[in-house]
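Submitted below is the structure of interest, expressed as structure tokens.
Of the protein chains in this complex, all but one are displayed in their positions.
This part shows chain A:
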């Protein structure tokens, strides 16, 4: 049973978090615990996940009591509440006016029905009550040890936000870093569909950052939609944003950490050279219901459909792919990504790869080595998973051969 209350200012931050998470996915998990209330979302291609934890001291009052009945698998310890973004986002649509208009907001769940009740106590004695039904679904945990990344940058969001107007939300953006500077640029670089796309690049010197630690000169490419969402949230809470990353292929973490809340967006990045993605490695994913469990999965296609929720992290392929002959090609998420190509390959033989050949990847294991994959690595953010984090991090995502999941 969850019961918490917030003031107008606090619910504005809460609403902003939901808006930021809406850029990740259409589904939101409400995951309360003794530590506080966590909001989680995971996008459909599993290439981005968002997590915002509001600690119990963030709220004016916060109460979470686990249900009395305990099943064998301990599932009812958790709320397992999944809400549609379409239901919850309109409730927090006008967050900017919350400070003036809303005096108090209460959120609670009813013990018997699958319902979350959000009540706004507004000026002039107006009370607005929203009853949102939820689906029982255990949220996916994310494990990502940000402190183990070679490169950590902390920057005031305003500076990066100026750069982000260069890029439209559907684009992939490349972050290239060296000890001398950071370069944020359009992902397609010199190679893409050239005639109409602007290539933009912004260089930022190290003294503009609050913290600039570069252990590894590298370039990572990821979708800028979630980055924009996190920047907006970071500006709203007036906390600088940190970026943690390593080599291409390993996910990048965008995080803001404050006394009252912690937010992490973990995004898949395009994998680098094909040599790295040669051999299928293990993917690790844990579910809320089995928080102490780790699953080692074979990344072969066959096992993918077996478990719910899907435990194979993959980036979907798009039907129209441009790939140079004989060079590995990056498959990116279906809905809103372009077709970036990392290798500076010869452009003479660019042709469209018919969809069927993407599906052939599954049948021909040796073609794995010729293809690049984005990888997504999941692990728990919470500290009680430390013991599992010594496992090797290399991971491989599989290209999905179907468009419609």
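The rule we apply is simple: a residue touches a chain if its C-beta (ideal position, glycine included) is under 8 Å from a C-beta of that chain, and two chains touch if they have at least 3 such contacts; residues count from 1.
Everything that follows uses one rule, which is that contacts and distances are computed from a predicted model.
**Q** The hidden chain: which UniProt name fits, "TATA box-binding protein-like 1", "Bone morphogenetic protein 16", "Septin 4b isoform X8" or "Checkpoint protein"?
**A** Of the names offered in "TATA box-binding protein-like 1", "Bone morphogenetic protein 16", "Septin 4b isoform X8" or "Checkpoint protein", the one UniProt assigns to the missing chain is "Checkpoint protein".
**Q** Using the document's definition of touch, tell me which of A:99, A:208, A:235 or A:258 contacts the absent chain.
**A** Spelled out, the listed residue whose C-beta touches the missing chain is A:208.
**Q** Where does chain A touch the missing chain, residue by residue?
**A** So the residues of chain A touching the missing chain come out as 159, 162-163, 165-166, 181, 190, 194-208.
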